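One protein chain omitted, others in place.
Letters A and B mark the chains as written, and numbering starts fresh at 1 in each.
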Amino acid sequence: MPLFALFTDFTHQGPYLGQLKAALVSGAPGVPVIDLMHDAPPWDPELSAYLLEPVCRFLPAGVCVLAVVDPGVGSARDSLLLEADGRWFIGPDNGLLEFVARRAGARRCFRLPSPSGEVSPSFHGRDVFAPVAARLLADGSDSLGCAAIDFPWRDLAEDTPRIIYVDGYGNAWTGIRAAMLSDQALLEVNGQTLTRANTFSDVGRGQAFWYGNSSGLVELAVNRGRASSVLDISPGDRVRLVRP
Amino acid sequence: MPLFALFTDFTHQGPYLGQLKAALVSGAPGVPVIDLMHDAPPWDPELSAYLLEPVCRFLPAGVCVLAVVDPGVGSARDSLLLEADGRWFIGPDNGLLEFVARRAGARRCFRLPSPSGEVSPSFHGRDVFAPVAARLLADGSDSLGCAAIDFPWRDLAEDTPRIIYVDGYGNAWTGIRAAMLSDQALLEVNGQTLTRANTFSDVGRGQAFWYGNSSGLVELAVNRGRASSVLDISPGDRVRLVRP
Partner (left out) sequence: MPLFALFTDFTHQGPYLGQLKAALVSGAPGVPVIDLMHDAPPWDPELSAYLLEPVCRFLPAGVCVLAVVDPGVGSARDSLLLEADGRWFIGPDNGLLEFVARRAGARRCFRLPSPSGEVSPSFHGRDVFAPVAARLLADGSDSLGCAAIDFPWRDLAEDTPRIIYVDGYGNAWTGIRAAMLSDQALLEVNGQTLTRANTFSDVGRGQAFWYGNSSGLVELAVNRGRASSVLDISPGDRVRLVRP
């Protein structure tokens, strides 16, 4: 189904999301727009890449994801259009789309034409990506006239033993896919060793544990508490795999 | 009119709302989705219950409210579907729906079937409640095959003299319905006695007062100031009724 989903580091503050959505609904009337997340690791396309692929698995085919973590906006960096298993992704060529591309069964990649017309050098989301996305879902990919290219691969490890995100509950997401670990795996962070539980209510109130979260990543959590505070961890911090 | 409204303690951070909305718009295309509020008292279904009923009075008949404050997610707790005066509510059986059920003129209650298929033990909002809600509005309640049950009542007081919520302006909502108090009522909190005003602009800048807020609850407020700071109050704090 046709659908726009937005993944950015814009936060919900300011007029950025609203102006971008105005461009989308003007260009592709009737297509719904959903906010996927807007607190991706700011200015960090590589940490964000470990987050983008897992959270987008839950989107239906036909979706067009605008992925904007783009500290190089306005510089000479390219912009990409990627089709991955029937889902579309538009974003800067800075590593952000790496794992979406790697883990796709079927993949096509295009380079967006250089921006023309009135384009803010600090807001390609609104002035470049949104118009392309709107035309893509309104008129189809052929209407864009983009050049097909090989995906510009980056040298990134498949999983990263770091905290890549802390959510609104204080849960700390790692860049390790849960399917890579056994149920007996032990993780160490700041001198504390964590065992696995199935879900929050399986441990006592205030107890820390790790589990495979709802996006398929290893997450450090505390029942009815904030793991980020209890374990004193922040995005970028390392975790150690004591037993895989 | 068909409409989804979301009431949760998810905050706006992370991919939770986006993934849940993707499930809704995929399953019931064309039905609008609105965020009612996402900062319900975290992990506290009972305080949240005092908030849910008043804020939902302003929703049109035909709405389906997903109400998710669910610290027991993934445990053996049941999930409920409630029809109350033509509005639908889906959520965990943990007290959250108590006042919606109590104050409804006409009421029907159903138990949701146990989740089957791929269900994250930590995200029933996306994997259980959203698919049920989508089918409800797309195909009608008979399509769900849910068992009718008596509403599982909880032992909660009709009103609670506590702060149940602090909003973005610092206004402190109590769990007392304004219709329960006279205009001459006096409230005491942290040694300060508050009288009633009709609205903010009726008192001087910086002055504290109580009034019946736009959802029908007694609220402690300060004209152009933050009552939560001025009165040093937080959710859960008690207020005392000096004169009712």
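Following the convention adopted for this analysis, contacts are C-beta pairs under 8 Å (C-beta built on N, C-alpha and C of every residue); 3 or more make two chains touch, one makes a residue touch a chain.
This one's a predicted model, so the numbers in the text were calculated from it and none came from an experiment.
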Selected from B:Asp78, B:Glu158, B:Asp183 or B:Asp202 as touching the chain missing from the view: B:Asp202
Option touching the unshown chain, where B:Ala23, B:Val55 or B:Leu220 are the choices: B:Val55
Which of B:Met1, B:Ala76 or B:Ala106 contacts the chain that the document leaves out: B:Met1
Interface residues of chain B (partner: the chain not displayed): 1, 3, 5, 12, 32, 34-39, 55, 58-60, 63, 165, 167-169, 198-202, 211, 213-215, 223-224
Touching residues (missing chain, whole complex) on chain A: 10-19, 21-23, 25-26, 29, 33, 42-43, 71-75, 120-123, 126-127
